[in-house]
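One protein chain is absent from this view; the other protein chains keep their places.
Here is chain A:
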């Protein structure tokens, strides 16, 4: 399996403060809350198609920053989704309740673009125009099933060429990330999962427990030398805001040729039955990021393992923790 890396980009598009009403809060069969990265790479694909084939650019990756949310749930120990009474069936009987979860979101998105030859020489004024056009197109789409409401931010969308030198890129990114606050960026933490068992080793059932261990608060007692007990929980250890994250899908069947599976959305695309796959993510304050590669999510397909998933290079590119102690300012 080859490790995935963000494909080359040469421009960044910042869409500030989208307000989204009633996005789907059930992000996967075993998770709820914020829509996962697939909802946003899917949005990116839909947006690119809507912009039309004449436009000379590829949309490669998308960064997700949450500013605020309001989950439509109730309950104390266990959250329950606020249910809606749906329209009657054709024969006038009441429709069965199928639970849906909703959440209102305030987000900023950052798209990584690969501009083609004609656009890569465009002036900033032309780019500003393009940014406005893309934002207007985006407003006609749905985000994770939710509708986009008029924003109340005074920020404008910005499209900027990526500078050549790494230093300038980082300078540009520092400027960008200030606009992403207050908020939290969603990043991949695949590195916190134990590696799967190699062929010949025992089955890796314990990986599930290791995954679940990161998705909860663990409370445990700590005794000092006098035997005095105080209780702590895992988030106090400063490991960051780690959450379960549906990252994509794994094949359950071979790929069926187009038209051979009944009742599909079309007869011309190959079809496969899949299940959701999970990994771990982290919500991090944007000022801790140093590089656009740490922010962007991009889709991939691995034919050998039958995995369709989103990647993010945060854990591959983040700098080692800066040493703070023992130095003078």
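One rule holds for everything that comes next: contacts are C-beta pairs under 8 Å (C-beta built on N, C-alpha and C of every residue); 3 or more make two chains touch, one makes a residue touch a chain; residues count from 1.
To be clear about the criterion, contacts and distances are computed from a predicted model.
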* With one chain of the assembly withheld, which option in "CRISPR-associated protein, Csy1 family", "Translesion error-prone DNA polymerase V autoproteolytic subunit", "Dihydroorotase" or "4Fe-4S ferredoxin SirC" matches that chain's UniProt protein name? -> "CRISPR-associated protein, Csy1 family"
* To do: Give the residue, chosen from A:60, A:138 or A:296, that touches the chain omitted from the document.
  => A:60
